[in-house]
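Sharing a structure below in structure tokens format, with a few things to ask.
Omission of a single protein chain aside, the complex is shown with its protein chains in their original locations.
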Amino acid sequence: MLGRFGDQNKVTIHLDGKEIEAYDGDSVAAALWGSDVKVFNHSLRFREPRGPACMIGLCNCCDMIVDGIPNVRTCIIPVRNGMKLSVQGKTK
Amino acid sequence: MNEGECQVVICRCEEVTEEEIREAIRKGARTFSEIKKITRAGMGICQGKSCQRLVNRILAEMTGRSVEQLGFDTPRPPLRPIKLAVFKGTD
Partner (left out) sequence: MIGRIYDMTVVGSGPAGLTAAIESSRLGCKRVAVIDENFVTGGQLFKQIHKFFGSKDHYAGIRGFRIGELLLKEVSDLGVETVTNAAIIGMFDAQADIKRLVTAGADRVGEILSKKVLVASGAMENTVSFPGWTLPGVMGVGAAQTMMNIYRVRPGQRVLVLGAGNVGLIVAYQMLQAGIEVVGVVEAMSRIGGYQVHADKIRRMGVPILLSHTVKEAIGKEYVEKVVVVELDENQKEVPRSEKPFDADALCLAVGLTPNTELTRLAGCKHIFNRELGGLVPLHSERMETTIDGIYVAGDVAGIEEASVAIDEGRLAGTSVAEDLGMISSESAAKTSKERWIRLCELRSESFGEPRKRAKISIVEEYWKVKGNQMGSKKRWFTEINTERAPSAKASRNAPSIKSNDNRKGPRAIIECYQEIPCNACETGCNFGAIKVGFPMTNLPDLDLDRCKGCGICVAKCPGLAIFVVDTSYSEKEATVSLPYEMLPVPEVGQEVEVLGKLGGFVCKGKVIRVVHTKDFDETRVVTISVPKECATEARFIRVAKRSGK
């Protein structure tokens, strides 16, 4: 339906030291989910795992630390080569 | 671990549980604003976008009012989180 895929340039983003391959034009959340990253942050109070829920920047479930800045809604920002991501929040 | 129905969170951001919201209503909270001030539900980073509907449903059930009658709170700027440092450099 949507035509060919895979012709875009690839970029490399970093998640807590691990290299992840993404496509130019991906949102950060999509790139991570597509690489089987499911846990984006841990909740403040009960320290539970959270991942994308709305994918349009309204629910904040996909928030991560991006290049040192916390609470970034990864579903509405594009990947950039060399971007550094971190899972936000402490685990149990 | 969360066990039982009332340990389910209603406010996803501040992780206010259903039981805490019901307790606030039992103590006299009658509007979303009041529940917000007591429990912090709706004060989190999404500012009630995810939970206001769910809280209103519990309010309606427990107070016998319809959701129509409950109304919604008034948002204040900023509508999205911004860094304080941003105010130093206006475009």
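Worth a mention:
Chains: A and B, in written order; residue numbering restarts at 1 for each.
The working rule: a contact is a pair of C-beta atoms (placed from the backbone, for glycine too) under 8 Å apart; a residue touches a chain by one contact, two chains touch by 3 or more.
Note that the structure is a prediction, hence the values are computed from the model and not measured.
Of the residues in chain B, those that touch the hidden partner chain are 2, 5, 7-10, 12, 18, 47, 49-50, 53-54, 67-68, 71-72, 74-80, 82-83, 86-87, 89-91.
The omitted chain makes contact with chain A at the following residues, 1-2, 5, 26-27, 30-31, 33-34, 38-40, 43, 48-59, 61, 75-78.
Everything that follows uses one rule, which is that only the chains that are shown with their structure count from here on.
Annotation: 26 Å between the Cα-based centres of chain A and chain B.
Per the touch definition, chain B reaches chain A in the complex via residues 2, 9, 12-15, 44-46, 49-50, 81, 83. Against chain B, the residues of chain A that register as touching in their complex are 43-46, 48, 58-61, 63, 69, 71.
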